[in-house]
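Some chains have been omitted; the remaining ones sit where they do in the full complex.
When the chains are written out, they are named A and B in that same order, and each has its own residue count from 1.
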Amino acid sequence: MTTLKVKEMLDAYPSALGGVDREALTACVEACVSCDQVCTACADACLSEDMVDELATCVRSDLDCADVCGATARVLSRHTGSDAEVTRTMLTACAAACRACGEECAQHTQHDHCQLCAEACRSCEDACEALLAALG
Amino acid sequence: MTTLKVKEMLDAYPSALGGVDREALTACVEACVSCDQVCTACADACLSEDMVDELATCVRSDLDCADVCGATARVLSRHTGSDAEVTRTMLTACAAACRACGEECAQHTQHDHCQLCAEACRSCEDACEALLAALG
């Protein structure tokens, strides 16, 4: 299995990281990358369900969350975060997208893909909040 | 020349838009889409300059701004915005990314690509702020 190399890349970084909490940063990048993939797959799975019209809101939440998580993973992977305000506001947006998608998916208890997605969203929301707290 | 079809797609939307300011929404999607492209091209142009080491911060700001603008354009293009908090926090993040990149690029007066990019960032920041204000 391919495992993410977020920590290894962070350890190979040639500059100082300005006191950022490396564990919180690593965990948040991993959570964003995984949540992007899970939300993309959940949207596609919803489109294969019989009652897709009842899942339209879920598909939209999935797609929004995937795009926001993907952009957040990119911004965070540029570790130097030359502008702390960009990092903070993106983490806030990502936590909001994960909360919205997680709450929507959690309602569809009959679909395993929605349950897995709700978990991924909650983990990512927590990781964003933890990194925001660590950034002070 | 290909022109953007943001307004035409909005007019073809089959549902109500919940009282959103259509002009502000259209203008913001257009600005985000253009700013993503300009920032991507500016980062590449910076990498072709002789003094690329002096432009490393500029490249990073460009890349962050491109990713955030791209994700914001996607979220806004899903017009229904099932969750207003996601839209608002993304617009806030996008305005922050545009402000950071615009201020950085504006300093490089000798590079036309940075001046064009500073303009695109300022326009996009304004469009995000205007849409945020319109959303109330």
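Everything that follows uses one rule, which is that a residue touches a chain if its C-beta (ideal position, glycine included) is under 8 Å from a C-beta of that chain, and two chains touch if they have at least 3 such contacts.
Since we're looking at a predicted model, the values are computed, not measured.
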| item | value |
| --- | --- |
| Overall copies of the shared sequence [whole complex; 2 in view] | 4 |
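One rule holds for everything that comes next: only the chains that are shown with their structure count from here on.
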| item | value |
| --- | --- |
| Distance between chain centroids, defined by C-alpha means - chain A, chain B (Å) | 21 |
| Residues of chain B defined as touching chain A within the complex | 57, 60-61, 63-64, 67-68, 70-71, 74-75, 78, 80, 82-83, 85-86, 89-90, 92-93, 96-97, 99-100, 104 |
